[in-house]
Each structure stands twice: as C-alpha cells, then as structure tokens.
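With one protein chain held back, the other chains of the complex are shown just where they sit.
For reference, chains read A and B in written order, and residue numbers begin at 1 within each chain.
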Amino acid sequence: MSEVLLEVNHLKKYFPVTQGLFGRTTSQVKAVDDISLTLQPGETFGLVGESGSGKSTVGRTILRLTDKTAGEVKFKGVDLHALSPAELRKLRPQMQLIFQDPYSALNPRIRVGDAIGEALLDHGLATKAEARELVLETLTACGLSAYHIDRFPHEFSGGQRQRIGIARALILNPDLIIADEPVSALDVSIQAQIINLFSKLQHSKGLAYLFISHDLSVVEHLCDRIGVMYLGSMVETASRDELFRHPLHPYTKALLSAVPVPIPKLKRERIVLKGDIPSPTNPPSGCKFHTRCPLAVERCKAEIPLFREAGAGHFVACHLV
Amino acid sequence: MKPLLKVENLHTEFRTDEGTVKAVDGISFQVRAGETVCIVGESGCGKSVTAMSMMGLVEEPAGKVTGGAIAFGDDDLLRLGKHELRTIRGHEMAMIFQEPMSSLNPVLKIGEQIMEPLMLHLKLKKKEAAARAVELIRQVGISRPEQIAGSYPHELSGGMLQRIMIAIAVSCSPKLLIADEPTTALDVTIQAQILDMLRTFKESSGMSLLLITHDLGVVAEMADYVIVMYSGKIVEEGEVTALFANPKHPYTQGLLKSKPVMGQRTEELYSIPGQVPDPLDLTPSCYFHDRCEHCMDVCVSREPLLQPLGNGQKAACWLYEEAAIHV
Partner (left out) sequence: MRVETVLTKASTKRSRERRSSLLGQSLRKLMHNKLAVAGFAVVVFMTLLCFIGPLFSPYTDNKINMAMMNKAPSLKHWLGTDALGRDIMTRVMQAGRISLTVGLASMLLSVFLGALLGAISGYYRGITDQIIMRIADLLMTVPNLPLLFIFGAMLSEWKVPTDYRMYLVMLMLSAVNWPGMARMVRGQMLSLREREFMQAAEVLGLRPRRKLLHHLLPNIVPLLIVMATLNIGGAILSESVLSFFGLGVMPPTPTWGNMIDAANNMIDFQNHPWLWIPPGVSIFATVIAINIFGDGLRDVLDPKQKR
C-alpha cells in the first residue's frame, strides 16, 4: 500500500458576506462545508457538482489559493495551510492547477515558451539551455509544435491554449494536478483530444488528478473514484463503477438521469428535479437537498444526515439509505 | 405541404481587419410546421450566425447577409423592411439566447418585460397583459408568479431567467421558436427542466422549433431532423434516428465517436485530430479534408456538394459522390 498523496480532512471554507459602509459581516457563504477526501499516487478522483456546489473552491482551498476556514489539507503528510509562504513556494511545483478558461489563464504578454519554462528558472530547477530543451520536449508531449515556442497566447485556439496550460503544469514534473473543469470550455472534438492527453500523461508520468467537472460523462471516462457535491457538502463518494451502476443518493440518481445521452428515442426514466439550486448563503436546514428531493420526509428537514459507509468504499449522506 | 420556413442558399459574411469571413456559406434547409430541427456544430461553424441572419440581427457594417432567401410563410425575411420584420419578430417568430441575463433589460421588472410584446403584438390592454404575464410565468413552472413578476432580472437565477425568456418568446404563440444554445449556460438538472418544458410547449401549441446546440445529447433528445454544420457549410443532414444510427460524413462520425457517453466507457476516446480551419484560408475543397482519415486527392482540390443518399439523409463528401450519381 503506497502512502496517501493528498489527504483532506473536514475542510471548510466560508466566505463572509459584508454589508454597509463599514463592511460588517452579516452572513457567510458556506462554499465548502466539511469535505474530506483522499487521493493515492497515480489515482484520479472526480469531483462532480453543479454551479454553487463549491467544487472549484475545494480545489483552490487545497492549493491554498484562498485560506481555509477550518480543517486540514495534507500533501505527502505536510499540512499545506501551516507552511510559511517561502516553504509553500518551494512545494508548489509538485502540485499544479489547470484552469477552466484557457483564455484568461495565460498572460497575454508572455510568449508561450517563456510561460511554460519560467517556473523552472524561477525555482532554479534548470539552466536556461536545459529549460528550453525541456520546454520543447513538453510542447511536443502535449501535442504542440516546436515553432509555437515564440508565439503569444492570442495566436492559439482554445484547445491549443489548454494544451499550453497543461504543458506549463507538466514541465514541473508534479505529483498532483488539480484540473478545474479543464474541458468544459472546449468543443466536443477538441474535448476528446484533451481528455486523451490527460489519460496519456497519467499513464506515462504516474500523475494523480483531482478532476473537477460538472460533466458526468467526462468524469466517468477519466476517474477511478468519484465524489458528488451539493451546496458545499459531499453527498456521495464511490468507485466509478459502483457510483454509475448503483447510485444511492437521490441527488446522484437525478444527476445521472439528467445527462442527455446521444442516442435518439432512448426511453429512460428521468427524474426531473423541482425548482432551483438554493443559494449557498442561506442553505436549507437538515439535509441541504430536501427542498428538491423527490423522496424527502420530515426527518430530512430537521436532521443533517451523516456521511457514512453504505458499502465497501461507498459513502453516502442520506437518511433514506 | 409548404414548409413553414425555407432557407435557401444563405450567405452571411463578416468583415475583419484581415479579410472577409464567410461565416455562413450557402446553406439551405427547411423547417416544417410542428417540427424540431437541430443545427449542430462546433464554435465558429456558423450555426449561431444562421439564426442571427434569420432574425435580422446581423449588424452592419461588421457583418452582412450577402445572398440567399429566407421564406417564412409568404414573406422573404431578407427583403422585408425594418418595420415589417419587427412585426414578425417576437410575434410569429421568436428567439431565445444562450445568456438570458444579457437579453433582459436590467432596470425593468420581469412582469413589464413579458407584457411588452403582448401589448405591442396582441394589442392587449395593460391589465389584461399583466394578468397574462402572471399566467405565463406560472406556465413556465415558476412558483409564486405574482412575486416574480414584480422582481428584477438580477434577483433571479440563470435557470429562472431562461424560463422567463421562454415565457416572453412563447407569449404571442409564435409559429417558430429559434433557440440558440438555450441550455449551455445552465446546470444539467436545470437543463433537463428547460428541455422538458420546451417539449411540452411544442406539443401543446404545435409550434416549430429550430434548436441550435453543440451538444449531441440534446440533439438526440429533442430533434426530429438534424443539420450538421462545419466551417459555414452543411456537411450532413437527415432524420435524427437515421443520422445517429448511420452517420455518413466522417466529421459526423468523428463527432459522435468523440463524445464520451455515459454507461459506454472505453479505454480511449476517439478524437478528431487537428482543428477547425482558419476561415480566412479557405480554398475550394472539402474544409474537413486535413482532419479526415479518408482524405483523397479530390477532397483537397474540389468542394463536395450536398447529395441525397437515400433514406432522407444527405452528405457533402466525396466518398459518396460515386454512390450518389448511381442512385
């Protein structure tokens, strides 16, 4: 059994909502509310949820792009939120982030080659000549060409920019890549290219991914284990096959049935949920899903369900399971 | 029977600093009464520009509809004056967009915005229009319609706003609803609600739907007839079951294979290599040739025409040219 790469325990991230002239904190947005997960080296964990579920905030809080409110993030046994800025900076190359929007994630005034290679130089991991070699190598590995090295980001299409973003992360030889909706801004045919690139790189480099997405079909394709989030809480975690074959939580079931499948006239039983996703500023009491749950009973309004093991490695937070 | 909408040889161009882009390059299709036609394609393929051209929303001097005809009922939309177009737009033909927030006026109450077309096109009195607006909000599945009618756009979520947009669009019982990526900005569970609602409306009112989307899943769920666009041209079209079961054009085939399908996991996804060609660099050829695994000499030098292939399907591909001639 290899050691755990990433361990997140009871992570909470509340954003204060301030009001008035003096910025008084009037309420809190519980973007991430008690999330725990672990990631083994080389594994892919998919984090699924709709907008407002806090899945992106989880990724950013793990990487300490924002400070946590409570809980613990351990990367290779090191508590990231306890490090000094200098120590954290030294550790950064080992855990990288890939952004959703390939347009805004690249600095428009920095040439692609410099964008990919600069972290190597800044961390003193390579000399200028070595860095250039590595940049060329990484560009090719990510499906780009050597002559792209001197171009500026605006000269690339969305798919190519996403490749640049991946190359920038990859060149540092990280152990963990957090990918925040990396393909949702891309066209279908380009999406497939990038998804394949993700799997290829994982096989060749032994990377672990925390793959954040709203697209269940993409998550099913890439991930070994999957966690479903709703309004800042994890409602269900299971291995891929288990989750897709035997979903337990009513929300997971509804989510699975809502995904349109490209097979015309397919008769599926669809659970259409009532109403909108409630605001995370003022989440419902008890089980946060009870306002939209087709099976909700009185108990769900009052009592927060425990996140407990319902089968081997299959965790769920629902009173009815 | 005469089709409700008949687009013939439509051309729309945009002028840029570096040259003229033929965003829509000679496409023809029709929509019959009560039918759902889906135009599917990737960004930049011209599917949205097609819809904008039909609604008269291509703005000069940047863009211009340079040729073709759009017959809607007895009118040619491209020959109509501004005023006549306005009476058709929003009344007999309505449109909803991807971003509901930007299509609604932020300083007007929801109710007022629904009442506007009712008073303009159906000549309802203010009181009647207000009552009808509340009724419409109820119909699009929003609870507490009176309260919602009195609120402003920023107070509602994206899903709610898209419902309001649909309420406005169907308020004058249009014969044709054009929906440009109506659910792309929404979450899956909300998307399911909206698609359900569009279907219900269609069935009860008999209106036609022209749905523009990039999502093949949405197409499969909604369409009767599918049009696949690539680089401003139609590469394949056909009845939905036939087209999904037996796609002819290599692009359609690739598109269908490259989308991961839930419950049908494979080790590696098929992916179409390369990317969409530069719209300024196009020469007479099959625009898909450099990404196609069946590329032949003729594909590089001559443009294939859209040919019927039997069973109602059409494709623009040299692979079928031989077959097409002999049919």
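Here is the rule we go by: a residue touches a chain if its C-beta (ideal position, glycine included) is under 8 Å from a C-beta of that chain, and two chains touch if they have at least 3 such contacts.
All figures in this text were calculated on a predicted structure; none of them were measured in a lab.
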| Any idea which of B:D17, B:E60, B:D74 or B:E267 touches the chain not displayed? | B:D17
| query | Looking at A:H10, A:K128 or A:H154, which makes contact with the chain not pictured? | reply | A:H154
| task | May I ask which residue of A:L172, A:L256 or A:C293 touches the chain that does not appear here? | result | A:L172
| message | From the list A:F75, A:F99 or A:F244, pick the residue that touches the absent chain. | response | A:F99
| note | Out of B:G63, B:P145 or B:P304, only one touches the absent chain, namely B:G63
| query | What chain A residues would touch the chain not displayed? | reply | 63, 65, 88-93, 96-97, 99, 101, 104-110, 118-119, 122-123, 147, 150-152, 154-157, 165, 168, 172
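By definition in this document, only the chains that are shown with their structure count from here on.
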| remark: Rounded to the nearest Å, the gap between Cα centres of chain A and chain B is 32
| query | Which residues of chain B touch chain A in the complex? | reply | 42-43, 143, 157, 159-160, 187-193, 195-196, 214-221, 223, 240-241, 244, 254-256, 258-263, 265-266, 268-273, 275-276
| message | For a test of understanding, state which residues of chain A touch chain B in their complex under the given definition. | response | 50-51, 157-160, 187-193, 195-196, 199, 214, 216-218, 220-221, 244, 254-266, 270, 272-273, 275-277
